[in-house]
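Apart from one protein chain that is not included, each protein chain of the complex appears where it belongs.
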Amino acid sequence: MIIVMKPDYDEDDLLRIVRRLEDMSLRAHISKGEQRTIVGAIGDERILAEIPMESFPGVERVLPVLKPYKLVSRDFKPENTVVSVDGLDIGGPRVQVIAGPCAVESREVLEEIAESLLPAGVHFLRGGAFKPRTSPYAFQGWGEKALEFLAAVREKTGMKVVTELMDPRDIELLYKYADIIQIGTRNMQNFRLLTEVGNIDKPVILKRGLCATIKEFLMSAEYIMAQGNEKVILCERGIRTFETETRNTLDISAVPLLKLLTHLPVIVDPSHAVGRVDLVPAVSRAAVAAGADGLLVEVHVRPEEAMSDGPQSLRPQPFLSMIEECRRVAEAVGRSL
Amino acid sequence: MIIVMKPDYDEDDLLRIVRRLEDMSLRAHISKGEQRTIVGAIGDERILAEIPMESFPGVERVLPVLKPYKLVSRDFKPENTVVSVDGLDIGGPRVQVIAGPCAVESREVLEEIAESLLPAGVHFLRGGAFKPRTSPYAFQGWGEKALEFLAAVREKTGMKVVTELMDPRDIELLYKYADIIQIGTRNMQNFRLLTEVGNIDKPVILKRGLCATIKEFLMSAEYIMAQGNEKVILCERGIRTFETETRNTLDISAVPLLKLLTHLPVIVDPSHAVGRVDLVPAVSRAAVAAGADGLLVEVHVRPEEAMSDGPQSLRPQPFLSMIEECRRVAEAVGRSL
Amino acid sequence: MIIVMKPDYDEDDLLRIVRRLEDMSLRAHISKGEQRTIVGAIGDERILAEIPMESFPGVERVLPVLKPYKLVSRDFKPENTVVSVDGLDIGGPRVQVIAGPCAVESREVLEEIAESLLPAGVHFLRGGAFKPRTSPYAFQGWGEKALEFLAAVREKTGMKVVTELMDPRDIELLYKYADIIQIGTRNMQNFRLLTEVGNIDKPVILKRGLCATIKEFLMSAEYIMAQGNEKVILCERGIRTFETETRNTLDISAVPLLKLLTHLPVIVDPSHAVGRVDLVPAVSRAAVAAGADGLLVEVHVRPEEAMSDGPQSLRPQPFLSMIEECRRVAEAVGRSL
Partner (left out) sequence: MIIVMKPDYDEDDLLRIVRRLEDMSLRAHISKGEQRTIVGAIGDERILAEIPMESFPGVERVLPVLKPYKLVSRDFKPENTVVSVDGLDIGGPRVQVIAGPCAVESREVLEEIAESLLPAGVHFLRGGAFKPRTSPYAFQGWGEKALEFLAAVREKTGMKVVTELMDPRDIELLYKYADIIQIGTRNMQNFRLLTEVGNIDKPVILKRGLCATIKEFLMSAEYIMAQGNEKVILCERGIRTFETETRNTLDISAVPLLKLLTHLPVIVDPSHAVGRVDLVPAVSRAAVAAGADGLLVEVHVRPEEAMSDGPQSLRPQPFLSMIEECRRVAEAVGRSL
């Protein structure tokens, strides 16, 4: 950490800082330039981050030098983490596809959707049992009944189940039914939820918050890993910008950036990112080309009857074509799909 | 709701839409212009919002006409809601000040801070028992012990206690200790938490999410009111923009806009909005001038020792001066403080 | 255009609106619903846009139905526009690459860079003669001398010259030297500059403004086309968001969205979008996969000596590898490069 002193600081200010650093077993390295005096605080940046250095008299600005996360960092673990679900790898050479409806509506419709996905080689079925909805008057999900439908379809098709946790009180229920637990975008900084999924041994998909920085996103993954669960899959799903033609703006550079900063697998949700079916195929191809380890796509047999997110749900036929295109792009970048 | 048809739609597309609307007991009003055909869907907009009209063949775009919220709307209740805590009104002619440390650190420090606030006429003490922190390695709050300290200081000073709920499992605990329960910015769309505070009879401060639109903010308030709790206080606390000199960007126009759209009281948190003490007084004055019903301010006797948010915590002396300035501004706009 | 009336409007308000519309030879279609009365204003949306309908008494909101642009719209011209420069097509099946330094520094360095690009099959050389720089103390470009260097390198290598216009007074000079004139991101709404390049017959690359919506971007292209110049190439180059790890955020969905809305070619500048060489190859592959018609890349033989934008300039070797990767992706999506 670099502490930049104000031009008019006095020696007592400097002494107070040095003393505080030494109290915490940190070292201070002072450098007096022509225009500014600078203190290099040497030691564990996580301890340093806890001292409100900006509040000390004479301090102009504080510049962190090291990253605030550790376990998720590629510095800490250089090789890729591969999250395995019954032999299906996420983060390995094969790009995995997770697909299905936004919300589980009925056993019949879910089955119909699942079967439409099989020809594309999809092994993971998504479907919400508990739905975080902006409106209190909107459909909130069928809860445990939906989980039962998901389990029944898993039984029948062999597909793995991905579903979202919204409430720490539901963790045992979800643990029982899900193969992968999803933490939604609105809960990326729901730290109690992160702690709960950190304490289990199931893979977790952590979706990036709507306006979370990459650093905050990684800090949330660090929360989960700090509890002991190393099976974290990061999901870029679009951030909020001023643009209104798309639901959100897919931050495509997040894919290579995350692969650089962390060893964790990175997948992309093109459906929430753009919010309109006519753009989903193009951004899915882009995600694969940029190095994503997987796609999380909303598919519905009859979007006009969907109880949630119809406008961004692909019909099976365009979905199959899109997967074909993505497969060719995957091969072009040395992967399979 | 207005449904704009594509230029090349066919009559079956139109029929299908009309039939679907009629199935839901809504009326369709068709208007064929030179360049576009438009369907006016007439009826309850909340029912309409549930139909994924964009997914119907032939539809180009859907434009909502009515607001998606009802109970929070000034159309629904034209007169101001005043939330009363033991005779202290929030939303009345007097601008209320809620102040205190970010986190409760020790009983002694809390008492010292509370006493420093009394000369300013502050009746509400804030202090976090459970702290949502970006880093898993940061101080997470003292939990129930902190609540006990808050209660002890209330006993001694008569100040009302404002503290944050982070987990639905803590609702009974907080209900016991707090006079006002705060829902933090990261939990504005934690719908389970909103439902919990909707089911109690204590006042709730709902903080605007970091990148929540005004409409989403009001929908979250609607969640609480839809459960039966009408004592909702809205808090603008800065939104995330590209600017990095301040922690967030205070959306000052949110104050008059919310007062226009809703009957609920609106307060401002200048501390989180700007994140630096040197700007807090000016934006506090601005908030009062714009019509805010209250201020939520971080104050600490020794910010350089604060366990959280030191850089944005005012010391007592500058806080007192600021309150003096705000009082004069309040009077200039016909209120007291 | 849809005009939504306030719940408490009176009949005179409605009459005044109808009369104003009729005065402009537009038609009004009134629809009275349970909660709102709506006026459909039928006629040329561009005329409608000029009437400040929101200022009429009794009006709550105005919703545009049609797009405000015409000449650039795919509705107006369904087939792709291909911009040809001496037989080299931009917007055709081949993805074109434009590469070179940010600023032209010396004839020798420019030549060295140009020659390093030839093995990649690059036919277009970029290089700034006039540089828009944030700081008045930064290098502003060598002006006409730089244009002469570009012309000399064109002579020697056969590469086409792409360079930026900053000032309407330089149009004749640039016309003389450039094969394609670039309008930079800061000038996307410099309407006088748009008018100037609209009056010539050379191809124009129009870069999207840092925080321009897609609609505004297309309106700026409309400015150029409205003057008669149809050779407009749109360039997505990253928008400004809250993320600070990258210089900007590449809006990858802008590529398919623009291809949907307009017939004009769309290229991507990955260098300015991310601002760091370690991410340029991944986002370039993504751009090609998403359907971009070209790439605009900063390349320098010795970035550490570059007079501008060193940190985002690729060295020749990584650039060649990246082009190889992009070629494979282009083929995967049915194109060449």
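Labels for the chains are A, B and C, by order of writing; each one numbers its residues from 1.
Keep this in mind: contacts are C-beta pairs under 8 Å (C-beta built on N, C-alpha and C of every residue); 3 or more make two chains touch, one makes a residue touch a chain.
Since the model is a prediction, treat every value here as computed from it, not as a measurement.
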| item | value |
| --- | --- |
| Missing chain: touched chains present in the view | A, B, C |
| Which residue of B:K32, B:K145, B:K176 or B:R328 touches the chain not shown here | B:R328 |
| Positions on chain C where the hidden chain makes contact | 20, 46, 49-50, 52, 54-56, 68, 132-140, 166-169, 186-187, 189-192, 194, 210-211, 216, 219, 222-223, 226-227, 240, 276-277, 303-307, 309-311, 313 |
| Contacts of chain B with the absent chain, listed as residue ranges | 211, 213-215, 239, 241-246, 249-253, 255-257, 260, 273-274, 278-279, 281-283, 285-291, 325, 328-329, 331-333 |
| Chain not shown, touching residues in chain A | 2, 4, 7, 29, 31, 33-36, 38, 40, 42-43, 45, 63, 65-66, 75, 240-242, 244 |
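The criterion applied here is as follows: only the chains that are shown with their structure count from here on.
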| item | value |
| --- | --- |
| Chain whose Cα centroid lies at the greatest distance from that of chain A | C |
| Computed distance of Cα centres, chain B from chain A, in Å | 26 |
| Inter-chain centre distance, chain B versus chain C - centres from mean C-alpha coordinates, in Å | 39 |
| Centre-of-Cα separation between chain C and chain A, whole angstrom | 31 |
| Contacts with two or more other chains, residues of chain B listed in rising order | 240 |
